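Pasting a structure here, questions to come.
Only a part of the assembly is drawn; its chains keep their places, and the rest are absent.
Chains here go by letter, A, B and C, matching the order in which they are written, and residues are numbered from 1 within each.
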Amino acid sequence: MAQVAIKKRKGILGALAFVAVVIGLFWSLVIAPPDAYQGDVQRIMYLHLPSILTAYLSYFLVFIGSGMYLWKREKRDDLLAHSAAEIGVLFTALTIIEGSIWGRPTWGVWWTWDARLTLTAILLLIYVGYLMLRSLIEDENRAASAAAVLGIIGFLDIPLIHMSVYWWRTLHQPPSILRPDKAPWENVHPAMLTALAISFVGFLLLYFYLLSMRYRLGEMREEIRARRLDRGA
Amino acid sequence: MALLRESYLLLWKDLLLELRQRDSLLTMFFFGTLLLFVFHFSFDPAPEKVAEMAPALLWLAFLFTGTLGLAQLFQPERENHCLDALLLSPVDRGALFLAKSCFNLVLMIVVEIVVIPLFWILFNLRSWNLLPQLFLVTLLGTIGFCVLGTIASAITLRARARELLLPLVLFPLMIPVILATIRCMENVLRTGEFGDAIPWLRLLLSFDVIFLTVGVLIFDRVIEN
Amino acid sequence: MHITVEKLAKAYGLLWALRDITLALKPGEFVAILGPNGAGKTTLLRILAGLVSPTAGSVKLDGATLSHGATALRTKIGFLTPADHLYDNLTVSENLYFFTSLYHQQKNSHAIDQALQQVNLADRADEYAANLSSGMKCRLSIAKWQLLEPELLLLDEPYGVLDGSGVDVLEKFLQGQCAMGRIIVVASHHVSRVLKLSSRAVILNRGRLTFDEIKQQPWPNFDKAFGEFLPQGEIWRS
């Protein structure tokens, strides 16, 4: 019964995500005006920013899950961290791909060693390392605690990496949304903002949908193992 | 204080074992010198050119040499289930962490004390007077490396393909240290003082402090059963 | 120290190494753990020692669990495996010095020499542990736990490598500990040896606890229960 209820809720979430993403795409591709300088390419930003922000969100979840696991030793926290990490890597990769596609016309190269790009790449590496570590340790308890430690350290390290990389060099698009001196709506066309907002919501919903699916997958794996264990004995 | 006494005891043990067998030191020296030769043979040692590359070269040498050391860090514990013996004992895991980091630190410092002057000689650099500052920067960087490295090698302790996984996990996390140390050294070598590299120094320092504390706090969760 | 094991279970992958084990050990008890290969003896000892975390159930030592940083509790637990837990490249005396210090019971060289005397390894004090014979390593471990005197001492197959005098040393030590109210748990296949001293026998089979009784003379139940695990032809009577 509860199973069914959960399934239903998931279904609803999925539907919402789908709808929101579609609306967001519509808004950003059709309604929002093209960028003054860059033209239509700039529309990538409506995917670009949401995807990286969701990536950040999931790395935060990894951090939380890891911390909780080390503290309470609950399997579910570890599962949360693991799921979040996988999806986070996915979204980070997406960001890089979008960015490269964006970069080709605007900067004329697929990749430059700009701070933010590099930072993203490093994030990718860190969490790929996280997944590697998991997959290369036999005993799942050890894998869990090892990964948890990495999840914590990695997250704590991000600000430091961010800082160092920024001091190192910056030629990336200057912050146009989150700019300190002006409020967002003053320097960007409102339609752009709404588009961004909607697609951001869409991404969030999508993200949580994926997360819950991945989480459920992990749970199922556990259940299957438990069943086979009992049948074995 | 108990923590320090325990760490000291464990460190004494590791140093004794290392002095008995010397395999870590040996590989590290071998590698460090090899690197210097690689550099020497590949970049024609025109002082003015080398001076600006020196920081990167040196630091890379240390980074890789250190990683070699880390790969062997828990070797004694891997034999005869001695790790179990330690986990069985009431010793504070934080002490274990401190001891191992210090051990690795000692190894690296020994290597560095040899490699840096060798470097200066091989590339006949003039700026001997700057060595103290450089040593300071190196030290800060090395501490950060050893601290994080110890954690990394502890979590990869029972992983397959350990020797590759270790740097894979460690290096991305080390990037602040790498950048900071190299920028500092450059600045020192160029201007002869820290000057506007001070923020980098602060970054280094905070890195060391943060992860030292984190390490001591969570290390008991890192290695167990 | 009172030990209560409740519904303990340990699973490795798809295999139950232990299943709902329930035990209660009182001070002064000398428990023999018997059972065929793969029964789960070592696993049980390792869980009691806190080296392996159980899949389910709990182990309570004086009501406390061996969780993280229960370092005070760890000083009370000893685990003797004949060959392991010695640093190959430390000498005999260095090993003793190191481990006793690790337990905050730093011993001076005199005490260490004495302990070595008792297991007659005194003349090998400066030998690398790696260079000892298997039995000598076991003697060294005995010396180690003689110095540390834990409340709960777990031994995994100690008789295998010991010669006659070694057995004497060990049994004298264990009896002494029991008399002082310490708990001894010995897992072994050497029935006659281990039952000689034990006050209670536990039989494990495929991870389940199939027999648990206080020793008695004669002991028909035990003879029946253990009979199947004896080699053919070998009959054994308590």
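Operating definition for what follows: a contact is a pair of C-beta atoms (placed from the backbone, for glycine too) under 8 Å apart; a residue touches a chain by one contact, two chains touch by 3 or more.
As the structure is a computational prediction, the values presented were derived from the model and not from experiment.
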Chain-type multiplicities in the full complex (formula in displayed labels): A x1, B x2, C x2
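Assume only the chains that are shown with their structure count from here on.
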Touch-based graph of the chains, sorted into line, ring, star, complete or other: complete
Chain whose Cα centroid lies nearest the overall Cα centroid: B
Chain pair with the higher count of C-beta pairs in contact (A-C, B-C): B-C
Distance from the mean Cα position of chain B to that of chain A, given in whole angstrom: 33
Chain centre separation in whole Å, for chain C relative to chain B (CA means): 40
Chain A and chain C, separation of their C-alpha mean positions in angstrom: 51
Touching two or more other chains - residues of chain B: 221, 224-225
Residue list for chain C, restricted to those that touch at least two other chains: 53
Sites on chain B touched by chain C in the complex: 2, 6, 9, 13, 16-17, 20-21, 76, 79-82, 84-93, 220-221, 224-225
Touching residues (chain side chain A, partner chain B) in the complex: 70, 122, 125-126, 129-130, 132-133, 136-139, 141-142, 145-150, 152-154, 156-157, 160-161, 163-165, 167-168
For the chain B and chain A complex, residues of the former touching the latter: 148, 151, 155-156, 158-161, 165, 168-169, 171-173, 175-176, 179-180, 183, 199-200, 203, 206-207, 210-211, 214, 218, 221-222, 224-225
